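Here's a structure for you.
Heads up, one of the protein chains got dropped from this complex, but the rest are sitting where they should.
Now for chain A:
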């Protein structure tokens, strides 16, 4: 059996072509736009705000200043996604008439370089349909004219996409807070939390999946770091400059408020999430009037004694351990 099978395979193979035929494509290839590079780890929120990136990790060569990818131009240039999927998944070798050798050299002269956050940004557009998954990253890469293999650049998959989304939203929030720095502190906190949570609304249907991803051990450290930076930014622009223990209690309290409101929001079905904002308002009122840290909440500028050290002093006095 194996001999005859081998013989028939041999005959089949003898008829096979030795080289590959180059077929002409039947679609117009997606254009790859020149993009600036960045490091493989994404920038912290403050770096996103500046357009100068100066650190050059080995292997990336020189990094020109980050340019905004023109999203309007991209949407006009992207061909129909179905046709693109067929074409890029088509295993036939295609010789692209647009990308001949002279245009290839012009690409290499210009800054035809990849930027990981470009893939992430395009993948966000695919999240409503595909969720926070590597599939969204693959489709986002295809939308930008890249090959789906670039999805391997993100080993944590959906977790990295959520992390990027949080980073971008946090930096947008900072812009919002900078414009409102003059206002009353506690009121600004509530507006800041509402503004930040409203950024989730386009993805609110998939947000439980994102929250679950953030709980995974691989994603939890960066998720906690993002939350910490978020509440720190909110308190800073609300006017807090404390340097004592109340720094921690304030941020911990705000993080609790933010997270509980977020959880409430994903199951809220009211119009424009009005119930969520009422929930938030109630939590802020609670923090204002009750609780150990209410004194810090009301006194935004530290300069006096916070409750922790007041309590400690009182206890020491009661024990007679403090000096006269």
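Methods note: contacts are C-beta pairs under 8 Å (C-beta built on N, C-alpha and C of every residue); 3 or more make two chains touch, one makes a residue touch a chain; residues count from 1.
Definition applied: contacts and distances are computed from a predicted model.
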{"item": "Complex member absent from the view - protein name from UniProt, among \"Septin\", \"Ubiquinone/menaquinone biosynthesis C-methyltransferase UbiE\", \"Large ribosomal subunit protein eL6\" or \"Metaxin\"", "value": "\"Ubiquinone/menaquinone biosynthesis C-methyltransferase UbiE\""}
{"item": "Residue among A:147, A:267 or A:289 touching the omitted chain", "value": "A:147"}
{"item": "Interface with the undisplayed chain - residues on chain A", "value": "6, 9-10, 12-13, 18-20, 22, 32, 37, 40, 58-61, 89, 91-96, 99-101, 104, 108, 112-114, 116, 119, 141, 145-150, 152-153"}
